[in-house]
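All protein chains but one are shown in place.
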Amino acid sequence: MIQIEHLTKRFAGPSAPAVDDLTLAVGEREICVLIGPSGCGKTTTMRMINRMIEPDAGRIRIAGRDVTGIDPVTLRRSVGYVIQQVGLFPHMTIAENVATVPHLLGWDAARAARRVDELLARVDMDPARYRDRYPRELSGGQKQRVGVARALAADPPVMLMDEPFGALDPITRAALQDEFLRILNDLGKTIVFVTHDIDEALKMGSRIAILRAGRLVQYDRPEAILAHPADAFVESFVGSDRALKRLALMTAIDHATSTLIPPADAPRLDRGANLRDALSTLLQAGRDAAVIEQDGTSPRVITLATIREALADGARAETQLGP
Amino acid sequence: MSWFLRNIDLVAVALGQHVAIALTALAIAFAIALPVGIAAARSERVYGVAMGIAGLLYTIPTLAFLALLIPLVGLGRTNAIVAMVAFSLVVLIRNVATGIRGVSPDVVDAARGMGMSARQLLLRIELPLAAPVIVAGLRVAAVTVISVTVVAAYINAGGLGTLIFNGISNDHAPKIWSGALTACALAVAVDGMLALVERRLARARLG
Partner (left out) sequence: MMLVDAWHYLTAHPAQFGAALAVHVALSAAALVIATAIAIPAGIYAAHRSGVAFAAINAANIGRTLPSLAVLALVMPLLGTGFAPSLFALSLLALPPILLNTLAGMRSIDADIVDAARGMGMTPRGILRRIEWPLALPVIFAGLRTAAIQVISGAVLAAFIGGGGLGDFITAGIAMMAVPQLLVGAIPVTMLALGADYAFGALQRRVTPRGLG
């Protein structure tokens, strides 16, 4: 869906390019997370996709079309754009904010109003309550929900998101991440998502592009990056607890056995638990086996051994799958 | 011009009168505005009333104000000074109040926590930290006062305006030039100087 080829950008002043010969491709309905340390070029790259910054060399294609061949204003109206500080227009109501791109595209008022209500409902904000309010009356989390709704208004196939949840407290951030993943699942958009938070990247990304000093270091699925970091930089970037992070990506149900008979007083795990939760429970209880809560069918058991196997199998699978 | 150079003593006298009146007015205005501004910083009510009255006074056209004072205080320097003080109050009070209110609450909290009395807090913390904003107010007031003094020559207050009025009634352009340009130069110079002071103070506070 999005092809970035040999993209380069130099800013006046610094001798090294901000983005250096970057090549990567984002498939349809994928969430590509751009992550890296400060100054790695992730935001610059994202902003070149909708030509908020113009590249010095290289090419970007969306759905096969070279973006430099499209009038920037037209291009931006067909790409959703969400920034960290949201940038809601303070002098317009929530409804007017959300309807901005539809208005620019000339939709009639009735159609725009319907769309506004539909989107507000989708981001879990009661349209009747919020449509006529003003941004200053909203909390940070609510503002960003409106920001997302506004970006979705004209139903663009591609969305750019620059640390959209970065200014929110951890609880609100987690809630919005979950909601956004759910919305995306329903809508099937192609997303380029910039973050500096590795946990957010692992949670949100179908594939993660790790950037450093303007260069692409590794571009792969979260599990693959954790299992086989490309070099020492990636290894330290993802954190020394990467085995645990890998476990967090695996659900307990998928790796449980039903062939073992658990002791009667085995600790219990939630149905939705992941393997990291399982490991934590086992260590906490000082036991070797835990049971996943289930009604009816034969009990599913997780042991320390199954956890270790899951890690090993996963690493092997990632090697075979390739990036 | 040659007239200017030949009569530089005349201009100097006028300039001296001008500066004297202006300084006197500024000093009196500041002496009033400082306590009122401090009170206004603490109380929304005082701020409202002070701004209301001072704002009203500021809106009255200069010559009209001077004229309205004539039945009360006659002509001359006193009249001019009363008018100038009245005009300067709004800016000075507002800037004193805003400057003090602008002091970080954390700093005030720390000072109180260390056992500073209200007076020490004001003198050692609040006023020094508010100084850049207060000087900004003084800057505007100074320029206002210089401008009013030019007009006040018409009611016998002296100053550079006398040259201008003389020049106008005698159709003597060099006098007009000398008076007007010197007044402009004075205003720009004073504004520039106080701007420097303001900037120096601001930088010192940011440390």
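Letters A and B name the chains as they come in the text, with residue numbers starting at 1 for each one.
Convention: a contact is a pair of C-beta atoms (placed from the backbone, for glycine too) under 8 Å apart; a residue touches a chain by one contact, two chains touch by 3 or more.
All figures in this text were calculated on a predicted structure; none of them were measured in a lab.
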Task: Identify the residue among A:86, A:208, A:289 or A:307 that touches the chain left out of the display.
output: A:86
- prompt: Which listed residue (B:10, B:46, B:63 or B:197) would be found touching the missing chain in the intact complex?
  reply: B:63
Selected residue (touches chain absent from view) among A:107, A:134 or A:233: A:134
- line: Residue list for chain B contacting the dropped chain reads 56, 58-65, 67-68, 70-71, 75, 143, 146-147, 150-151, 154-155, 161, 164-165, 167-168, 173, 176-177, 179-181, 183-184, 187-188, 191
Query: On chain A, what residues meet the omitted chain?
result: 50, 52, 73-78, 81, 83, 85-93, 100-101, 104, 134-136, 147, 150-151, 160
